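Omission of a single protein chain aside, the complex is shown with its protein chains in their original locations.
Right after this comes chain A.
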């Protein structure tokens, strides 16, 4: 399917809000503009072949686009633009022989060509322009050779003398090209504004939802002790719901091999898989309180909303890349300056120069990254996960929690006892010799309260294990074997 068609279809069928659609890139119309540029060039006898043949002798049009580089129109650095402040039209400048109307390269002898080839091109253009305009012009330094272009006047005169006396710059206004960029540039502004506004809105939603989740899972709120059983169970459902989410985050890959924001297609796939998991495990229907169910639904809706704006932004970014490529291909005029200013303004949107890789997701990328971080810190973090409270030695919950005081690690008391029994003096995490001096005073009561509150079931289980282990340590393996428990 042709992209233009696919694009129209996505815009029409995905239920994007009217306000978004107003910011969408008008792909069809831009395509028409390109055709016009193409026709205009043809009418001047400048087909693609001729243009590329002339490449060294044609000055690329200046694609100054008002909303992007407004101030450049009045900039002293580009004095030749001072006179055309309001009605600026990109111009194609071709150096021709004033006598014959031939482009210069066609009339030049091979010898002259060779001599001129050695001279810097922009130097030539500047010299030619200076002569033609008859005004003093400081070099406009677009290239890297800043010092060269400020060479002595003598140098410059010498390059003029190399030019045939009747060389003239012919200026070809390209109104249709201006139309193209005038249409495209404000759309990008709109898309960026839309991204900022939607991100803000979704961040608000995330904060609200965070509050709701906090209310639902807070296990021992004052005055709610009677309901404790219920909210404990909901806490566990939420924990499982978030654990599944963290295992395969929707918008961002945390894996070591490819960390980074995901594309719309990938995110969609993950959200569908997540939704399926939730339905299969029946987590949503198991939730006890209506508030918990409501919040869970809100959580899913939030993800759907993020996906939607990602989709819209991504498809627009693709439209932009495609239409710029088309412009280059059909007009043989490179939109280089336009791309450069785009790159400065929206580094997210346009890959760095020289990079062949096109990032098709555009603003969608930053949406995915930013909102993933927001969800993680403002919602998921509310329900602590067991993995974050594991003892670094046995990987089970750090119960009873012991802090050695040398670093922030929290170990389970059994592992510390084991380390002491083995005579391993160093803290497993920071290597300081703190193990042997640990005793009852090293029990971390704050962490203990926290674990009892958020992991009541695990704490009970670990407590039993610890008691058994203590018996084994005190009386030997035989004592706790089932066959010996008849007492």
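General observations
Keep in mind that, in the parts below, a contact is a pair of C-beta atoms (placed from the backbone, for glycine too) under 8 Å apart; a residue touches a chain by one contact, two chains touch by 3 or more; residues count from 1.
Just so we're on the same page, contacts and distances are computed from a predicted model.
The complex appears with one chain absent; UniProt names that chain "Ubiquitin-conjugating enzyme E2 2" among the candidates "DNA-directed RNA polymerase III subunit RPC6", "Cytoplasmic tRNA 2-thiolation protein 1", "Ubiquitin-conjugating enzyme E2 2" or "Ras-related protein Rab-20".
From the options A:283, A:376 or A:396, the residue with contact to the chain not on display is A:396. Among the residues A:196, A:424, A:457 or A:471, only A:424 touches the chain that is left out of the figure. Where chain A meets the omitted chain, the residues involved are 255-257, 392-396, 409, 415, 418-419, 422, 424, 426, 428-429, 431.
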